[in-house]
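Only a single protein chain was left out; the remaining protein chains are all shown in position.
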Amino acid sequence: MPQNTLQMLQTHPNPASVFDLNALARCIDACFECAQVCTSCADACLGEREHLMHLVHCIRLNLDCADVCGTTGRVLSRLTQPDQNVLRTQLQACVAACRACGDECERHAREMNMEHCRICAESCRGCEQACQNLLGSMAA
Amino acid sequence: MPQNTLQMLQTHPNPASVFDLNALARCIDACFECAQVCTSCADACLGEREHLMHLVHCIRLNLDCADVCGTTGRVLSRLTQPDQNVLRTQLQACVAACRACGDECERHAREMNMEHCRICAESCRGCEQACQNLLGSMAA
Amino acid sequence: MPQNTLQMLQTHPNPASVFDLNALARCIDACFECAQVCTSCADACLGEREHLMHLVHCIRLNLDCADVCGTTGRVLSRLTQPDQNVLRTQLQACVAACRACGDECERHAREMNMEHCRICAESCRGCEQACQNLLGSMAA
Partner (left out) sequence: MPQNTLQMLQTHPNPASVFDLNALARCIDACFECAQVCTSCADACLGEREHLMHLVHCIRLNLDCADVCGTTGRVLSRLTQPDQNVLRTQLQACVAACRACGDECERHAREMNMEHCRICAESCRGCEQACQNLLGSMAA
(Lines give C-alpha, C1' and ligand atoms only; values in the text may rest on other atoms or scores of the structure.)
Protein backbone atom coordinates (compact mmCIF):
# COMPACT_ATOMS: atom_id res chain seq x y z
CA MET A 1 0.00 0.00 0.00
CA PRO A 2 2.70 2.60 0.78
CA GLN A 3 3.91 2.39 -2.82
CA ASN A 4 0.44 3.02 -4.24
CA THR A 5 -0.21 5.89 -1.86
CA LEU A 6 2.99 7.66 -2.82
CA GLN A 7 2.47 6.95 -6.53
CA MET A 8 -1.02 8.41 -6.36
CA LEU A 9 0.39 11.59 -4.81
CA GLN A 10 3.18 11.76 -7.41
CA THR A 11 0.85 11.31 -10.39
CA HIS A 12 -1.55 14.00 -9.15
CA PRO A 13 -1.86 16.88 -11.65
CA ASN A 14 -0.92 19.35 -8.88
CA PRO A 15 1.44 17.41 -6.63
CA ALA A 16 2.68 20.54 -4.87
CA SER A 17 1.48 20.11 -1.32
CA VAL A 18 1.56 21.77 2.06
CA PHE A 19 3.61 18.71 3.04
CA ASP A 20 6.64 16.73 1.89
CA LEU A 21 5.09 13.96 -0.24
CA ASN A 22 7.03 11.12 1.40
CA ALA A 23 6.03 12.21 4.89
CA LEU A 24 2.45 12.72 3.69
CA ALA A 25 2.27 9.23 2.15
CA ARG A 26 3.61 7.71 5.39
CA CYS A 27 0.98 9.57 7.44
CA ILE A 28 -1.88 8.59 5.11
CA ASP A 29 -0.79 4.95 5.32
CA ALA A 30 -0.49 5.17 9.10
CA CYS A 31 -4.03 6.61 9.32
CA PHE A 32 -5.63 3.90 7.18
CA GLU A 33 -3.65 1.17 8.94
CA CYS A 34 -4.63 2.49 12.38
CA ALA A 35 -8.29 2.71 11.31
CA GLN A 36 -8.16 -0.98 10.37
CA VAL A 37 -6.28 -2.11 13.46
CA CYS A 38 -8.53 -0.16 15.85
CA THR A 39 -11.66 -1.62 14.21
CA SER A 40 -10.10 -5.04 14.66
CA CYS A 41 -9.04 -4.40 18.27
CA ALA A 42 -12.54 -3.19 19.24
CA ASP A 43 -13.90 -6.46 17.88
CA ALA A 44 -11.21 -8.60 19.53
CA CYS A 45 -11.92 -6.91 22.88
CA LEU A 46 -15.64 -7.55 22.34
CA GLY A 47 -14.80 -11.25 22.00
CA GLU A 48 -12.83 -11.42 25.29
CA ARG A 49 -15.66 -12.97 27.24
CA GLU A 50 -14.22 -13.08 30.77
CA HIS A 51 -12.32 -9.79 30.51
CA LEU A 52 -15.03 -7.87 28.67
CA MET A 53 -16.00 -5.68 31.62
CA HIS A 54 -12.43 -4.39 31.87
CA LEU A 55 -12.24 -3.58 28.17
CA VAL A 56 -15.24 -1.24 27.84
CA HIS A 57 -13.10 1.92 27.88
CA CYS A 58 -10.71 0.35 25.36
CA ILE A 59 -13.55 -0.54 22.96
CA ARG A 60 -14.95 2.98 23.15
CA LEU A 61 -11.54 4.56 22.42
CA ASN A 62 -10.88 2.03 19.61
CA LEU A 63 -14.14 3.02 17.91
CA ASP A 64 -13.38 6.74 18.20
CA CYS A 65 -9.82 6.23 16.96
CA ALA A 66 -10.97 4.14 13.96
CA ASP A 67 -13.39 6.89 12.91
CA VAL A 68 -10.96 9.77 13.48
CA CYS A 69 -8.05 8.03 11.70
CA GLY A 70 -10.27 7.07 8.75
CA THR A 71 -11.42 10.66 8.27
CA THR A 72 -7.92 12.06 8.74
CA GLY A 73 -6.55 9.65 6.12
CA ARG A 74 -9.21 10.76 3.64
CA VAL A 75 -8.72 14.49 4.25
CA LEU A 76 -4.93 14.08 3.88
CA SER A 77 -5.37 12.09 0.64
CA ARG A 78 -6.78 15.21 -1.06
CA LEU A 79 -4.14 17.55 -2.50
CA THR A 80 -6.48 19.86 -4.42
CA GLN A 81 -6.81 23.30 -2.81
CA PRO A 82 -6.74 22.28 0.84
CA ASP A 83 -7.69 24.50 3.79
CA GLN A 84 -4.83 24.69 6.27
CA ASN A 85 -7.06 25.06 9.34
CA VAL A 86 -8.96 21.92 8.40
CA LEU A 87 -5.70 20.00 7.94
CA ARG A 88 -4.20 21.29 11.20
CA THR A 89 -7.23 20.71 13.42
CA GLN A 90 -8.01 17.27 11.98
CA LEU A 91 -4.37 16.24 12.51
CA GLN A 92 -4.62 17.47 16.11
CA ALA A 93 -7.79 15.42 16.63
CA CYS A 94 -5.98 12.39 15.23
CA VAL A 95 -3.08 12.91 17.63
CA ALA A 96 -5.54 13.07 20.55
CA ALA A 97 -7.46 9.96 19.45
CA CYS A 98 -4.28 7.93 18.87
CA ARG A 99 -2.80 9.00 22.19
CA ALA A 100 -5.90 8.12 24.22
CA CYS A 101 -6.35 4.78 22.46
CA GLY A 102 -2.62 3.97 22.48
CA ASP A 103 -2.36 4.64 26.24
CA GLU A 104 -5.34 2.42 27.03
CA CYS A 105 -4.22 -0.41 24.73
CA GLU A 106 -0.68 -0.25 26.11
CA ARG A 107 -2.05 -0.69 29.62
CA HIS A 108 -3.99 -3.81 28.63
CA ALA A 109 -1.01 -5.20 26.75
CA ARG A 110 1.15 -4.76 29.87
CA GLU A 111 -1.28 -5.67 32.66
CA MET A 112 -3.46 -8.28 30.95
CA ASN A 113 -1.02 -9.52 28.31
CA MET A 114 -3.48 -8.77 25.52
CA GLU A 115 -1.62 -9.30 22.27
CA HIS A 116 -4.16 -7.52 20.03
CA CYS A 117 -3.93 -4.49 22.31
CA ARG A 118 -0.13 -4.57 22.05
CA ILE A 119 -0.26 -4.46 18.24
CA CYS A 120 -2.93 -1.77 18.37
CA ALA A 121 -0.89 0.37 20.77
CA GLU A 122 2.07 0.24 18.36
CA SER A 123 -0.17 1.21 15.47
CA CYS A 124 -1.59 4.17 17.45
CA ARG A 125 1.93 5.33 18.43
CA GLY A 126 3.05 5.18 14.81
CA CYS A 127 0.05 7.15 13.60
CA GLU A 128 0.36 9.74 16.37
CA GLN A 129 4.02 10.27 15.45
CA ALA A 130 3.29 10.56 11.71
CA CYS A 131 0.61 13.20 12.45
CA GLN A 132 2.98 15.09 14.76
CA ASN A 133 5.59 15.12 12.00
CA LEU A 134 3.17 16.74 9.56
CA LEU A 135 1.99 19.23 12.20
CA GLY A 136 5.62 20.13 12.92
CA SER A 137 6.27 20.82 9.26
CA MET A 138 3.22 23.12 9.09
CA ALA A 139 4.42 25.25 11.96
CA ALA A 140 7.81 25.70 10.28
CA MET B 1 -34.51 12.25 13.75
CA PRO B 2 -33.96 14.81 16.57
CA GLN B 3 -36.48 12.93 18.74
CA ASN B 4 -34.74 9.59 18.23
CA THR B 5 -31.31 11.06 18.91
CA LEU B 6 -32.43 12.57 22.20
CA GLN B 7 -34.35 9.44 23.19
CA MET B 8 -31.30 7.30 22.53
CA LEU B 9 -29.25 9.54 24.83
CA GLN B 10 -31.96 9.49 27.52
CA THR B 11 -32.35 5.70 27.49
CA HIS B 12 -28.58 5.14 27.77
CA PRO B 13 -27.66 3.20 30.94
CA ASN B 14 -25.24 6.01 31.91
CA PRO B 15 -26.83 9.16 30.51
CA ALA B 16 -24.59 11.46 32.59
CA SER B 17 -22.52 13.27 30.01
CA VAL B 18 -19.86 15.91 29.69
CA PHE B 19 -22.61 17.88 27.90
CA ASP B 20 -26.21 18.94 28.42
CA LEU B 21 -28.17 16.20 26.65
CA ASN B 22 -30.40 18.56 24.68
CA ALA B 23 -27.44 20.54 23.36
CA LEU B 24 -25.63 17.29 22.61
CA ALA B 25 -28.59 15.86 20.66
CA ARG B 26 -28.83 19.08 18.64
CA CYS B 27 -25.13 18.92 17.79
CA ILE B 28 -25.24 15.23 16.82
CA ASP B 29 -28.20 15.95 14.54
CA ALA B 30 -26.43 18.96 13.04
CA CYS B 31 -23.34 16.83 12.32
CA PHE B 32 -25.25 14.04 10.57
CA GLU B 33 -27.38 16.54 8.65
CA CYS B 34 -24.30 18.49 7.54
CA ALA B 35 -22.57 15.26 6.46
CA GLN B 36 -25.56 14.48 4.24
CA VAL B 37 -25.93 18.00 2.83
CA CYS B 38 -22.20 18.34 2.08
CA THR B 39 -22.17 14.96 0.29
CA SER B 40 -25.14 16.17 -1.72
CA CYS B 41 -23.59 19.59 -2.46
CA ALA B 42 -20.33 18.03 -3.68
CA ASP B 43 -22.39 15.97 -6.11
CA ALA B 44 -24.58 18.89 -7.20
CA CYS B 45 -21.45 20.98 -7.87
CA LEU B 46 -20.01 18.06 -9.86
CA GLY B 47 -23.13 18.21 -12.05
CA GLU B 48 -22.80 21.96 -12.80
CA ARG B 49 -21.29 21.44 -16.21
CA GLU B 50 -20.51 25.02 -17.27
CA HIS B 51 -19.53 26.24 -13.80
CA LEU B 52 -17.58 23.16 -12.80
CA MET B 53 -14.15 24.79 -13.02
CA HIS B 54 -15.21 27.43 -10.49
CA LEU B 55 -16.54 24.84 -8.05
CA VAL B 56 -13.41 22.70 -7.59
CA HIS B 57 -12.51 24.29 -4.25
CA CYS B 58 -16.11 23.97 -3.10
CA ILE B 59 -16.23 20.24 -3.95
CA ARG B 60 -12.98 19.61 -2.09
CA LEU B 61 -14.20 21.41 1.04
CA ASN B 62 -17.60 19.66 0.80
CA LEU B 63 -15.87 16.26 0.80
CA ASP B 64 -13.70 17.16 3.78
CA CYS B 65 -16.66 18.59 5.67
CA ALA B 66 -18.82 15.52 5.00
CA ASP B 67 -16.10 13.24 6.39
CA VAL B 68 -15.29 15.41 9.41
CA CYS B 69 -18.97 15.97 10.35
CA GLY B 70 -19.74 12.25 9.98
CA THR B 71 -16.91 11.29 12.32
CA THR B 72 -17.75 14.05 14.81
CA GLY B 73 -21.38 12.91 14.90
CA ARG B 74 -20.29 9.34 15.65
CA VAL B 75 -17.79 10.30 18.35
CA LEU B 76 -20.40 12.54 20.03
CA SER B 77 -23.02 9.75 19.88
CA ARG B 78 -20.93 7.69 22.32
CA LEU B 79 -21.57 8.50 26.01
CA THR B 80 -19.58 5.62 27.52
CA GLN B 81 -16.33 6.76 29.16
CA PRO B 82 -15.31 9.47 26.69
CA ASP B 83 -11.89 11.11 26.49
CA GLN B 84 -12.22 14.88 26.81
CA ASN B 85 -9.24 15.67 24.58
CA VAL B 86 -10.70 13.57 21.78
CA LEU B 87 -14.08 15.31 22.13
CA ARG B 88 -12.53 18.80 22.23
CA THR B 89 -10.13 18.39 19.32
CA GLN B 90 -12.67 16.63 17.08
CA LEU B 91 -15.19 19.41 17.80
CA GLN B 92 -12.51 21.97 16.87
CA ALA B 93 -11.82 20.14 13.62
CA CYS B 94 -15.54 20.17 12.89
CA VAL B 95 -15.72 23.92 13.50
CA ALA B 96 -12.82 24.44 11.07
CA ALA B 97 -14.33 22.20 8.37
CA CYS B 98 -17.79 23.79 8.66
CA ARG B 99 -16.34 27.31 8.58
CA ALA B 100 -14.21 26.69 5.48
CA CYS B 101 -17.01 24.93 3.63
CA GLY B 102 -19.68 27.40 4.79
CA ASP B 103 -17.59 30.39 3.62
CA GLU B 104 -17.00 28.89 0.20
CA CYS B 105 -20.63 27.79 -0.28
CA GLU B 106 -21.90 31.20 0.87
CA ARG B 107 -19.74 32.88 -1.76
CA HIS B 108 -21.19 30.69 -4.54
CA ALA B 109 -24.71 31.23 -3.26
CA ARG B 110 -24.17 35.01 -3.37
CA GLU B 111 -22.08 35.41 -6.54
CA MET B 112 -23.40 32.57 -8.69
CA ASN B 113 -26.86 32.19 -7.19
CA MET B 114 -26.27 28.50 -6.48
CA GLU B 115 -29.25 27.31 -4.46
CA HIS B 116 -27.65 24.02 -3.30
CA CYS B 117 -24.68 26.02 -2.01
CA ARG B 118 -27.04 28.36 -0.13
CA ILE B 119 -28.69 25.44 1.69
CA CYS B 120 -25.29 23.88 2.35
CA ALA B 121 -23.88 27.13 3.77
CA GLU B 122 -26.81 27.31 6.21
CA SER B 123 -26.25 23.71 7.24
CA CYS B 124 -22.52 24.37 7.82
CA ARG B 125 -23.28 27.49 9.88
CA GLY B 126 -25.74 25.56 12.02
CA CYS B 127 -23.28 22.75 12.63
CA GLU B 128 -20.42 25.14 13.38
CA GLN B 129 -22.58 26.93 15.96
CA ALA B 130 -23.75 23.68 17.59
CA CYS B 131 -20.10 22.56 17.93
CA GLN B 132 -19.09 25.95 19.36
CA ASN B 133 -21.88 25.65 21.93
CA LEU B 134 -20.55 22.30 23.13
CA LEU B 135 -16.98 23.58 23.18
CA GLY B 136 -18.09 26.59 25.22
CA SER B 137 -19.75 24.35 27.79
CA MET B 138 -16.55 22.28 28.12
CA ALA B 139 -14.46 25.33 28.91
CA ALA B 140 -16.89 26.32 31.67
CA MET C 1 -33.42 17.25 7.99
CA PRO C 2 -35.98 15.68 5.60
CA GLN C 3 -36.68 19.15 4.19
CA ASN C 4 -33.00 19.86 3.52
CA THR C 5 -32.42 16.47 1.94
CA LEU C 6 -35.31 16.89 -0.47
CA GLN C 7 -34.36 20.49 -1.24
CA MET C 8 -30.81 19.43 -2.03
CA LEU C 9 -32.13 16.85 -4.50
CA GLN C 10 -34.54 19.38 -6.05
CA THR C 11 -31.88 22.06 -6.53
CA HIS C 12 -29.44 19.62 -8.15
CA PRO C 13 -28.54 20.68 -11.73
CA ASN C 14 -29.65 17.22 -12.98
CA PRO C 15 -32.45 16.20 -10.64
CA ALA C 16 -33.61 13.40 -12.92
CA SER C 17 -32.96 10.26 -10.95
CA VAL C 18 -33.33 6.52 -11.11
CA PHE C 19 -35.76 7.06 -8.21
CA ASP C 20 -38.75 9.17 -7.30
CA LEU C 21 -37.18 12.12 -5.45
CA ASN C 22 -39.56 11.97 -2.47
CA ALA C 23 -38.93 8.26 -1.94
CA LEU C 24 -35.21 8.84 -2.39
CA ALA C 25 -35.12 11.65 0.18
CA ARG C 26 -37.00 9.47 2.68
CA CYS C 27 -34.51 6.63 2.16
CA ILE C 28 -31.46 8.89 2.49
CA ASP C 29 -32.88 10.29 5.73
CA ALA C 30 -33.65 6.79 7.01
CA CYS C 31 -30.06 5.69 6.27
CA PHE C 32 -28.43 8.62 8.07
CA GLU C 33 -30.86 8.31 10.99
CA CYS C 34 -30.23 4.57 11.29
CA ALA C 35 -26.45 5.13 11.16
CA GLN C 36 -26.77 7.51 14.12
CA VAL C 37 -29.15 5.34 16.12
CA CYS C 38 -27.06 2.17 15.61
CA THR C 39 -23.89 4.00 16.69
CA SER C 40 -25.77 5.14 19.77
CA CYS C 41 -27.24 1.68 20.48
CA ALA C 42 -23.82 0.01 20.24
CA ASP C 43 -22.57 2.46 22.85
CA ALA C 44 -25.64 2.08 25.09
CA CYS C 45 -25.23 -1.71 24.98
CA LEU C 46 -21.55 -1.28 25.85
CA GLY C 47 -22.64 0.64 28.96
CA GLU C 48 -25.04 -2.11 30.17
CA ARG C 49 -22.64 -3.51 32.73
CA GLU C 50 -24.55 -6.53 34.04
CA HIS C 51 -26.10 -7.49 30.70
CA LEU C 52 -23.01 -6.83 28.59
CA MET C 53 -22.26 -10.50 27.90
CA HIS C 54 -25.70 -10.95 26.35
CA LEU C 55 -25.33 -7.91 24.11
CA VAL C 56 -22.12 -8.83 22.27
CA HIS C 57 -23.97 -9.97 19.13
CA CYS C 58 -26.13 -6.86 19.24
CA ILE C 59 -23.09 -4.55 19.46
CA ARG C 60 -21.44 -6.28 16.52
CA LEU C 61 -24.56 -5.98 14.34
CA ASN C 62 -25.06 -2.35 15.43
CA LEU C 63 -21.53 -1.49 14.30
CA ASP C 64 -22.00 -3.21 10.93
CA CYS C 65 -25.39 -1.57 10.43
CA ALA C 66 -24.05 1.90 11.28
CA ASP C 67 -21.27 1.52 8.69
CA VAL C 68 -23.50 0.04 5.97
CA CYS C 69 -26.29 2.61 6.46
CA GLY C 70 -23.80 5.49 6.44
CA THR C 71 -22.28 4.35 3.16
CA THR C 72 -25.69 3.64 1.61
CA GLY C 73 -26.89 7.13 2.56
CA ARG C 74 -23.85 8.69 0.91
CA VAL C 75 -24.10 6.64 -2.29
CA LEU C 76 -27.82 7.48 -2.58
CA SER C 77 -27.13 11.19 -2.01
CA ARG C 78 -25.23 11.34 -5.32
CA LEU C 79 -27.47 11.90 -8.38
CA THR C 80 -24.69 12.48 -10.92
CA GLN C 81 -24.29 9.58 -13.37
CA PRO C 82 -24.93 6.68 -10.98
CA ASP C 83 -24.18 3.02 -11.69
CA GLN C 84 -27.33 0.93 -11.25
CA ASN C 85 -25.49 -2.19 -10.07
CA VAL C 86 -23.76 -0.21 -7.35
CA LEU C 87 -27.08 1.29 -6.22
CA ARG C 88 -28.89 -2.07 -6.26
CA THR C 89 -26.24 -4.11 -4.45
CA GLN C 90 -25.58 -1.46 -1.81
CA LEU C 91 -29.34 -1.19 -1.15
CA GLN C 92 -29.45 -4.99 -0.80
CA ALA C 93 -26.56 -4.90 1.68
CA CYS C 94 -28.43 -2.22 3.63
CA VAL C 95 -31.57 -4.36 3.74
CA ALA C 96 -29.51 -7.29 5.09
CA ALA C 97 -27.73 -5.17 7.73
CA CYS C 98 -30.97 -3.52 8.91
CA ARG C 99 -32.80 -6.86 9.08
CA ALA C 100 -30.07 -8.61 11.10
CA CYS C 101 -29.67 -5.67 13.49
CA GLY C 102 -33.43 -5.04 13.73
CA ASP C 103 -34.13 -8.69 14.61
CA GLU C 104 -31.48 -8.76 17.32
CA CYS C 105 -32.52 -5.41 18.82
CA GLU C 106 -36.20 -6.41 18.77
CA ARG C 107 -35.37 -9.54 20.75
CA HIS C 108 -33.55 -7.51 23.44
CA ALA C 109 -36.38 -4.99 23.53
CA ARG C 110 -38.90 -7.80 24.09
CA GLU C 111 -36.94 -10.16 26.37
CA MET C 112 -34.80 -7.73 28.33
CA ASN C 113 -36.95 -4.62 28.07
CA MET C 114 -34.08 -2.61 26.61
CA GLU C 115 -35.54 0.72 25.56
CA HIS C 116 -32.57 1.79 23.39
CA CYS C 117 -32.84 -1.50 21.51
CA ARG C 118 -36.58 -0.90 20.98
CA ILE C 119 -35.92 2.51 19.37
CA CYS C 120 -33.07 1.04 17.32
CA ALA C 121 -35.24 -1.85 16.08
CA GLU C 122 -37.84 0.65 14.84
CA SER C 123 -35.15 2.68 13.10
CA CYS C 124 -33.76 -0.45 11.41
CA ARG C 125 -37.26 -1.53 10.28
CA GLY C 126 -37.92 1.91 8.80
CA CYS C 127 -34.61 1.94 6.94
CA GLU C 128 -35.07 -1.61 5.66
CA GLN C 129 -38.52 -0.68 4.32
CA ALA C 130 -37.27 2.51 2.67
CA CYS C 131 -34.51 0.54 0.92
CA GLN C 132 -36.98 -2.14 -0.18
CA ASN C 133 -39.20 0.59 -1.66
CA LEU C 134 -36.34 1.91 -3.79
CA LEU C 135 -35.31 -1.60 -4.84
CA GLY C 136 -38.90 -2.33 -5.85
CA SER C 137 -39.01 0.77 -8.04
CA MET C 138 -35.76 -0.29 -9.78
CA ALA C 139 -37.17 -3.65 -10.74
CA ALA C 140 -40.23 -2.00 -12.31
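Chains: A, B and C, in written order; residue numbering restarts at 1 for each.
Note that a residue touches a chain if its C-beta (ideal position, glycine included) is under 8 Å from a C-beta of that chain, and two chains touch if they have at least 3 such contacts.
Given the structure is predicted, the values throughout are model-derived calculations rather than measurements.
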Among the chains presented, those that the missing one touches: A, B, C
Among B:Gly47, B:Pro82 or B:Gly102, the residue in touch with the chain that has been omitted: B:Gly47
Hidden partner interface residues of chain A, rising order: 1, 4-5, 7-9, 11-14, 28-29, 32-33, 35-37, 39-41, 43-44, 46-49, 66, 70, 73-74, 77-80, 115-116, 119-120, 123
Residues of chain B in contact with the chain not shown: 42-43, 46-47, 49, 52-53, 56, 59-60, 63
Positions on chain C where the hidden chain makes contact: 56-57, 60-61, 63-64, 67-68, 70-71, 74-75, 78, 80-83, 85-86, 88-90, 92-93, 95-97, 99-100
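As a convention for this text, only the chains that are shown with their structure count from here on.
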Overall pattern in which the protein chains touch one another (line/ring/star/complete/other): complete
Most heavily contacting chain pair (counted by C-beta pairs in contact): B-C
CA centroid of chain A to CA centroid of chain C, Å: 27
Approximate Å spacing (C-alpha centroids) for the pair chain A, chain B: 21
Touching two or more other chains - residue numbers and ranges from chain A: 56, 60, 63
